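As you look at this complex, bear in mind that one protein chain is not there, while each of the others sits in place.
Letters are used for the chains, namely A and B, taken in the order the chains are written, and counting of residues starts over at 1 for each.
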Amino acid sequence: MSRSLSMHGTAKKNSKMKRWMKLLFRSKTGTVGLFIVVSIVLVAILAPWLAPHEPQTIDPVNTHKPPMWMEGGDRSNILGTDNLGRDILSRIIYGSQVSLLVGISSVVLAGVIGVLVGLFTGYFGGFLDTFFMRLADSFLAIPNILLALVMLGVFGPGLLTLILVLGVTNWVQYARIIRSEVLSIKERDFIRAAKSIGVKHRHIIFSHLYPNVISSFIVVATLSVASTIILESSLSFLGLGIQPPQVSWGTILSDGRDYLATSWWLATFPGLAITISVLGIIFLGDWLRDILDPRTVK
Amino acid sequence: MKRKLWMLGLLVMGLFLIVACSNDDGDGEQEKDTDEKTETSGDNRTLTIALGSDMVTFDVHDHINTSTEAIHVNMFNYLVKRDNETGEILPDLAESFENIDDLTWEFKLKEGVTFHNGDELTSTDVKYSLERVATGEELKDYTNYNQIKEVEILDDYRFRIITHEPEPVLLNRISRIASGILPSKYIEENGFDHFLQNPIGTGPFQFVEWVRDDRIVFEVYDDFFEEKNEDWDQLVFRIIPENSTRVSELLTGGVDIAVNIPPADWDRVSDHEDTYLAQETSNRTLMIFLRSTEGYPTSDQRVREALDLAIDNQAIIDSLLGGAGVPTITRVAPGNFGFAEHLYDTYNYDLDRAKELLAEAGFPDGFEMTFHSPRGRYLQDAEVAEMVAGMWAQIGVTANIEFMEWSNFVELRNAHENEDAYLLGLGNSMFDAANGLDWYNAERFEGETDYRNDEVEELLAAAMTNMDLEERNEQYIQAQELLAEDVAHIVLHMESINIGVSEGIDYTPTMDEMIYVDTITRK
Partner (left out) sequence: MHYFLKRVLEIIPVLLIITFIVFTLVFIAGDPIALLLPEDATAEDIAALQAALGLDDPFYVQYGRYVVNMLQGDFGTSFRYGEDAMLLVLERLPATIELAIASILVAIMIAIPLGIWSATKKNSSIDLLATGAAVLGKAMPNFWLGIMLILVFSVTFSVFPVSGRGSFSHLILPAITLGTGIAAEMTRLIRSSMLETLGQDYIRTAKSKGLRTGIVVYKHAFRNTLVPVVTIIALQTSTLVGGTLITETVFAWPGIGQLLIQAVNNRDMAIVQACVMVIAFFVIMMNLIADLLYQLLDPRIRYK
């Protein structure tokens, strides 16, 4: 029984693939989302080749240069320059690396913690379960940004601390979802059967439970990348985000906010970058939810 | 089901009611607002000033915060005050003062000065105030006042201040932060906590309310010992941390004066028909502290000089600070005792010489260093740091900037974990070279910058207690020349004070960064 669940024939996979693609193109938002996300990932990977300038090179003579289509702008700085004369397009292109890195790696970190906690507490129950669920309640009661703010205030801002802090503050939602899934699955026949023939707990957890709960994780995780990108920009606004010379969309946006009234392009383009990618990720996540979550497939 | 819907309806109504109630207070205020607005056209007697951060406390002895003092000066008075133009010490609460001997100063108070509760100011209040801060070790201003030994009362209006050591700058010392005179009788009767909630002073404005991080409200004091302020009935300081919001409030007439206008908005403020930009050079120097500890490249005078020569100070001022700010080689500014004029409003810039010096020092290809900088603490601090690093790159020096949140930055320096260089902006409320040049004191910076110049040490120590002011002045100027030659640290520029003001109001900021509302008048 377990075999049929964890292994699929190639033919089945192909048909699944087809079904996914069909579902994808039927969903307009899903198509748009996938397109946006793929483009952003490509931009981040190809940044060194795509960016026309170094993101850090300052140019005291060419500060606040408007985008090329405006008076005073030219082709060498397509989206204009910032208060230090740095090329905004290049900064946004390079910024995508850090923004995605923070978004993805903190979600992965939170996911690993959350999935493990969820699997074990859900499966074993007992004191462990009670303890972790009370811990989860505690984390849930403190808004993410607040916990991140206090932790970054304590440990000092920086790329690594930011990822760690966001990872540690976000594990709860995964733990809870996975736990509830485990609770419903573990009473099913195939798990009971495995238990009764003496299969090891560890094997049950990782070979039987894990494959069955991971799709819920993927859906939530995708949506989390979006909220993490937003959270990173909020923390930048509070001065606790990525620190220069590293650039993220959040830092470009928050550095540019003093110039919104005078040189609007400093903050508008990174703002658009964030908005568009978050939109794309959410669309993609919604679509994944539709195809991966059996309850919504109708 | 129906019943449940009813309950839900009730709940929603409840929510609305809560909002509505809070709006009721609001509406009241709104009416007031509109009243004020109609007055604006004719006779607006409320002055609203937007600040970037809240004041800290009404305990005048327990803060080291310039922007808090900028508010306090409107409700407390010092014994004497410093003229911002001439640097001369003028009478304030004291009518006259004289130096009796090296350790003793005698003062006479003006008669008829009253606190906001009507009590008359006497020598007892002075004794209480100065001795509180001179002996209160837990107070933040203690170290700036513990030079005072005691205050000896001669009669109700006459008293003597006695110091431990000869104190040439006593008058400067008691005309700055923590020099405000407190009402001793009021505090004794009601307790200090009561005073903190309901503070009174002798100044032109009296306290009404303080809503934390929102506003501090004062009203004019009718019996002020000098002339009652005729321009304003009410004085409101509003706290608006976000720069763009503060500027927007100024432009829309929500506030009359807004401090700390960022350079990006200078044109907006000066071009707007209802506002103008008032600027003044402050007493705050932006400096790069270099580490002279053995093993660091910056321990070599030639390297330090090369780093200084590579920086085009005027370019920084022009491109980042909108041309406001004065390049300088010394940290003692005009208006300060011991000012060395020939080191001010000038800078050294010579890229070729810088490269030569680096080569001589054994770094023909430059070197790599760490450069710490706070962010958002001083005018364009992060931008200045980035530009300086860019300029150093031109002589082959790679400076890796590490931006630090302020409290971490303070800790880094306290723990002596600072590396080759760090950026710092220093004010000087004493307006005396002693305070300014203490930043070169070898003992104080042992382990942090490790700069030591024995000649400078001697000069500073001698000047510290030298009551011969002319000789003292010479000593300080000589010390500054030595420091400049040595390029102990790199002095960049004096910051500008940038305040946005409504067209209908006359205001000239002063270099001490205080906001004297008595000097703000309606046109």
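Assume a residue touches a chain if its C-beta (ideal position, glycine included) is under 8 Å from a C-beta of that chain, and two chains touch if they have at least 3 such contacts.
Bear in mind that the values here come from a model prediction, so they are computed numbers and not experimental data.
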Contact with the hidden chain (one of B:179, B:244, B:260 or B:510): B:244
Residue in contact with the excluded chain [from A:113, A:145, A:159 or A:199]: A:145
For subunit A, the residues touching the chain missing from this view: 26-29, 134-135, 137-146, 149-151, 153-155, 226, 230, 233-234, 237-239, 250, 253-254, 257, 260-261, 267, 271, 274-276, 278-279, 282-283, 286, 296, 298
Positions on subunit B where the hidden chain makes contact: 1, 4-5, 7-8, 11, 15-16, 18-19, 22-23, 26-27, 29-30, 33, 53-54, 56-57, 59, 62, 64, 137-138, 140-141, 143-144, 196, 211-215, 238-242, 244-245, 248-249, 251-252, 254, 405-407, 410-411, 414, 438, 444
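Note that only the chains that are shown with their structure count from here on.
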Rounded Å distance, subunit A centre to subunit B centre (Cα mean): 43
For the subunit B and subunit A complex, residues of the former touching the latter: 243-244, 247-248, 262, 264-265, 267-268, 315, 319-320, 375-376, 382-383, 386-387, 390, 401-405, 407-408
Of subunit A, residues touching subunit B in the complex: 58, 60-61, 63, 83-84, 153, 156-157, 239-240, 243-245, 257-263
